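The structure under discussion is supplied below as structure tokens; questions concerning it will follow.
Note that one protein chain is taken out, while the other chains of the complex remain in position.
Each chain carries a letter (A and B) given by its place in the written order, and its residues are counted from 1.
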Amino acid sequence: MKYEVTIGLETHVELDTASKIFCACGGHSSPKEPNDCVCPACSGMPGMLPVMNKRVVEKAVTAGLMLNCEINRYATFDKKNYYYPDLPCAYQITQLFHPICVNGKVEVTTKDGVSMIGIKQIHMEEDAGKLVHDEWTDTSLVDFNRTSVPLIEIVTHPDFHSAEEVLSYLEMLKSMFRFGKISECEEGAMRCDVNISVRPEGQTELGVRTEIKNMSSFTSIERAIKYETARHIDALERQTEVLVQETRRWDDTKGRTFAMRNKETEADYRYFPDPNLMPIVIDDAWLDEIKSAMPKKPEVKAAEYAEMGISEKEIEVLTGERNLCDLLDGVVALGASVKDAVAWILTECAGVLRKNGQVLSDLQITPEKLAKIIAMVADGKINRGAGKKVLTAVIEKDVDPEEFARENSLDANTDESAVAAVVDKVLAADPKSVEDYKNGKTKVFQALFGACMRELRGTADPMVIKKLLEEKLK
Amino acid sequence: MRDYITEASGNIAVDDMILVKDMQATAGSHMLEGFVPLFSAEAVERLENKGYSIAGKANVGEFGLDLVGEFSYYGAAAEGENLCGGSAKLVKDGSVKAALGVDLNGAPRRSAALSGVAFMKPTYGTVSRYGVIPCACSGEQIGVYAPNMKAMQEVLSVIAGHDAKDGTSLMHETYDYDTDLEISGVKVAIIKEMLEAASEDSRAKVLAYAENLKKKGVVVEEVSFELARAAQSAWQILMAAETCNNLSRYDGVKFGYRTPNYENIDELYVGSRTEGFNLLTKQTILYGSDVLSKNRYKVCYDKSLKVRRVVADAMKAMLSSYDAVLTPVCSEMQYTAYDISDAFKNVFKESFFTAIPNLIGIPALSVGGVQLMGNHFDESLLMSLAKSVEGMGA
Partner (left out) sequence: MTAKELEGLMQLNELSLSDKEGADMLSLFEDMKKSEDVLTAIDTENVEVMVHVMPMTNVFREDARKQNFSRESLLAGAPEHTEDSWQVPRLVK
């Protein structure tokens, strides 16, 4: 018999914000040590009140727009109750009754084709803290740095039918959120709960559903889905066990899922509206503001670039990093030609980074500075080699390009007579080579050219030197 | 046991439900023994900035859930027929000029009435709740205990005003409170159902107060407010559920009391909470948890949120025909000691008189042993009414 697997996904993504969702402690990239980004509010002490971080709303709405959701113009917060030491107030502030985004959809491509995945909703909530097992004392240590870090949870309809689709969706979310500056989605910043059921092909009602909670590595998610699918099929086919609706966890070492103890699964979370947080109302003006601040989707950007004459290969690299698109657009807006801008970013910048063991996503340079360097070279103020030196200094030490060129005497010697004087001097100092050249040994030209370049310390346009040398050796 | 102020060392006492930096804050509960807050409540800061000094913390019943402070872990604020501790008594004795208290279910209004001082629970959102040990966030407010309306107006003016640290704080930067509004011709309604529910002495208080107001040209009429019972039930449900939720942070992990007897996290939780809370608190938690459960949410919690709107609309209608409302604040004018196993029932019974202002956020002034309620932001009218009959006896 053939079987069909049906999967729904709940994906939690930590948002990149400077501060937490309800208090001013540093956001998810801030902590250096345990509990160094904690205050009375996010460690459960009484007296402080939650005040909503506006940026979180904007990022959640941006995510919703990217996933083709309807934006709820009226959104509220609710409290979810349960006890666990990583939840300092024993409640989590989340959205149940009026989530921020609903009814989205997104296309997912695998080798088997394209499928449409429905997004049920996106809601905002606070993250929980972390527990670390302490071997020395055999106790658990509680770290509240992650408590109240803003999350969005993206809930799909059960529209996936293979692990490949799930992975493709997750990869797409990740690149979309990085591109939209919603989240860098580093390891652990994206966590999934997977709902899974299996039925014989042709059967209308879904099979027994199990949920595998809290997985963050894509490899684990794939393995867990495959294991769980096989377990369900075994149970259906050979009655190896009776399937029950339950919550399970993935054991990465043993490579299998296991049921969580009952207490965790049968909770009644007793949600109710949070009286301390006022409703969020998103009017047209605010929505337009968020939309206009939104980056274009990678595919839109790619079409734009193709029209500008950028090659497919280059487009692929550029649209892989939102920062590169911003840089390119900025540099072009400041007057650089598209060809120069692309070459400087993809060849020269990449070269500098490579030498330092970095890649293009590590690039830190403002469009203003890069445009300045490109203009200096294009205008002949410095030659390309000097341009690379300036670029290296800008990337490594964030110097001012013009000042650096001046201080290091990299300014191109555009005064032909000055270059001519140097050429004359070089030729006068080496009559033997001149003689040789005139006798047909043309390969000494390179040596003379090199001597001129050295004398001018690379500040002159090589084409000018070459032209003068040729003239004077005739 | 801990020491509470007995003699004035400053001019303002602060209920132990409100945080003062570096002063232990217990909310009258064993659960918070040894908890020293790292910051002061906004109301406390505002008073200090204006040159007032904090005399110290005043005893309260555990989490402010009882009648008048009789069930504090740190010694009752009431014994036998005497109210012998707490803010109301300190103000009555003249030990302090005024005191701050948190009104979440009427306890400060009752203890003020029985001690012969005044307590104002102002309009919801006028005084920041930053620094309040939270229980029933949707309806609790910091208020002022004062011996007279002059002191009431003075202290209330200092603590009221917008605070960005409280997301429910109203946007008004300051409030101009007046105690000398013209009251001749003002119309006051006495809620008939409450008058009938009070005992003889409490009813006599209200009627005598009404007579004094009439002498000042105020029109007083008895009117029916049929939703009074519903308001009481709705606030009981909302108050208990929110309190249950807010008290879930006390688990023996982060601060305060931890049971000495535990092997694992469950024993730590259950032991700490069972030993740390008194019976009234536990009953409130269990009732509040139950009304939020899946099969009861619709008929209890959600229903109460809707009834709240019905009551608010009805009260608005009443306050468009009348300027203020006069009611008893306690069923009896004498406190009588009782066992904690009866506390939940007794407090619920008394909340019939006090629930409406908590439920819908209107101001309520306990003064002269009676209660005056008004429209949102009508504190000045309530104080002016009270001031006009100050010293007339009842």
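Just so we're on the same page, contacts are C-beta pairs under 8 Å (C-beta built on N, C-alpha and C of every residue); 3 or more make two chains touch, one makes a residue touch a chain.
Computed from a predicted model, the values in this text were never measured in an experiment.
Undergrad: Which of these, B:N11, B:T123 or B:S366, touches the one chain of the complex that we don't see?
TA: The single option touching the absent chain is B:T123.
Undergrad: With respect to the chain omitted from the figure, which of A:M116, A:L206, A:A259 or A:M278 is a touching residue?
TA: A:M278
Undergrad: Could you tell me which of A:A60, A:V106 or A:V142 touches the chain that is not displayed?
TA: The single option touching the absent chain is A:V142.
Undergrad: Among A:K2, A:K111 or A:H133, which one is in touch with the chain left out?
TA: Final answer for the missing-chain contact: A:H133.
Undergrad: At which residues does subunit A meet the chain that is not included here?
TA: Touching the chain left out of view, subunit A contributes residues 17-19, 24-27, 30, 33-40, 43, 45, 51-57, 76, 83, 85, 131-134, 137-144, 261, 267-268, 270, 273-275, 277-281.
Undergrad: In terms of residues, what is the contact footprint of the unshown chain on subunit B?
TA: 34-36, 38, 123-125, 138-139, 164, 167-168, 170-171, 227, 229-230, 232-234, 236-237, 244, 248, 251-258, 262-266, 268-270, 273-274, 277, 279, 282-283, 285-287, 289-290, 293, 299-300, 302-310, 312, 341, 344-345, 348, 359-361, 376
One rule holds for everything that comes next: only the chains that are shown with their structure count from here on.
Undergrad: Between subunit A and subunit B, what distance separates the C-alpha centroids? Give it in angstrom.
TA: That pair's centroid distance is 51 Å.
Undergrad: Which stretch or stretches of subunit B touch subunit A in the complex?
TA: 19, 25, 27, 35, 37-39, 41, 129-134, 137-138, 164-168, 241-242, 245-246, 248-249, 251, 253-255, 265, 269, 289, 292-294, 297, 301, 305
Undergrad: Going by the contact rule set out above, which residues of subunit A touch subunit B in the complex?
TA: Listed in rising order, the residues of subunit A that touch subunit B are 40, 43-52, 79, 81, 83, 85, 88-91, 142, 268, 270-273, 275-278.
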